[in-house]
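Pasting a structure below so you can have a look.
The chains shown are only part of the set, and none of them has been moved.
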């Protein structure tokens, strides 16, 4: 565990992570995956007790500033009122971190919005047979397939976080790779910010592939 | 009210706002929302009397220079002949400012052009059920919907400005969020340049979503 | 007429124009309008005798270097063997310059390629009713329409240059705005590099609008 005084956004460790997340926001905003004040990003900076550095609520992700981040605990609460307000979806970040994620990235792309709205009725979207699947953590052959769960969009983040926790612990078919919220966007994660960025890039690429295939050939 | 000598494009306050609008133009041009000499942007720099800083007519928005801005009064007239000519659409900016806008951004995207031409017959475009709607000022739940009014394109800007003023003051269902001019583009606003940029990003994102949904599934 | 020694790519005047065209190439390459070694750009640097500065043949337009430009005379010949080889399409630039163009830009976009191939049978493409048309030189109201001529692609540039010259001088309905070569791309021009860039941006935007309208609503 880091000494408490390193858990501030001005320490060396968090400085580096903040720069990484600022750069991440700049790239995602540029690609149109984090427009308006959509999206939020976090990284674990301590495990005992669980402590996350995350984007504050309502800031432009393409031009994040160091003072627009906040430290939250395992209950998604900020220990210091001087910090900006955490994202309304902070509990989704903490539940993913509690189950092992080192960094969580939420993006909000056109393809993710449209596909998640359409496939909500099926509970998810199957993506199979593409080489790019090998870019997802834990997949080693392009013959694999990924099932991307879709959950209804909700303002009751606490309830959704509970469901996500149960799905992650599901002994039969646990949630993997990431999930979509219908008409909203993608949550995915990795052991580091770089690993989570790869997950975002792979999944957003596959959403584009699925979309383009449907437009060209009429089927998914 | 600011002393009159601060109301020049070389004062500290306007320097900052000019840099903000130059950066805004660079980003919108890059995204293809402000190509050619389309688009115009303004920000209120005084309320009594109403004074706006806005882009001059006919300049490239991707490479705006500080001397390509102009100060206009509440009648959209420039007090100084040394300034560039104000945009032909300056009166749309002033009427929006008179009704509370702190900054007005007009963009000209492919999606906005095509959708506004098609939906003019309906008087507007309803967008409902998307999380991104929460990014619009005054909307707090994704279950809300936004009605984006569409007005016929016209060269009679004075007449359109009058209509927009009436719509903004409409006691029953006042104009909100922004409006489209058919075959032309979007006007939206916010209390600051940053707030207006968010409105642009949210609305242009939603136009893309609506377009992509129609292409994929045949309905809006 | 400029003294002869100013007509070299190292003089102050041409230095500035070279930087403008390098920046132009970077932007067009970025947008996907000048990929591979496609496209070529020129600017008039003298009228008597007619002298153009233009891109040499076969260079990457996204990373043009000052020594990749060439000076050509009214016959599209380079006076100095030390220069790179002029573009194979140099005569299209000189004929446009002889009829008044100050700068000529040729781009090669996906939309321009596909539309020009399809509409060659009609001899051109009518674009009407869009506000963006006002960005074309000589159009002052959005109620106007532009007819963009399409010529068959050819390796016989001399013959095509002759046809273009005749079309520019046509007393009845002279060629205006620009023209497409089928399956190839756009030629347009202006009194300066900046003016020609605006023409490119306006026309490429309108090609995108026409394309998107057809995809969404099945008609042009």
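By written order: A, B and C. Residues from 1 in each chain.
Going forward, a contact is a pair of C-beta atoms (placed from the backbone, for glycine too) under 8 Å apart; a residue touches a chain by one contact, two chains touch by 3 or more.
It should be emphasised that the depicted structure is a prediction, and the values quoted were computed from it without experimental measurement.
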item	value
Copy count of the single sequence across the entire complex, 3 present	4
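Just so it is clear, only the chains that are shown with their structure count from here on.
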item	value
Copies chain A and chain C - rotation angle from C-alpha fit, nearest 5 degrees	180
Centroid spacing, where centroids are CA-atom means, of chain B and chain C in whole angstrom	32
Chain A and chain C, separation of their C-alpha mean positions in angstrom	45
Junction residues of chain B, two or more chains touched	215
Complex contact set, residues of chain C against chain B	27, 31, 129-132, 135, 141-142, 194, 197-198, 201-202, 204-205, 208-209, 212-213, 215-217
Touching residues (chain side chain A, partner chain B) in the complex	32, 35-38, 60, 62, 108, 110-111, 113-114, 117-118, 153, 155, 181, 183-185, 211, 214-215
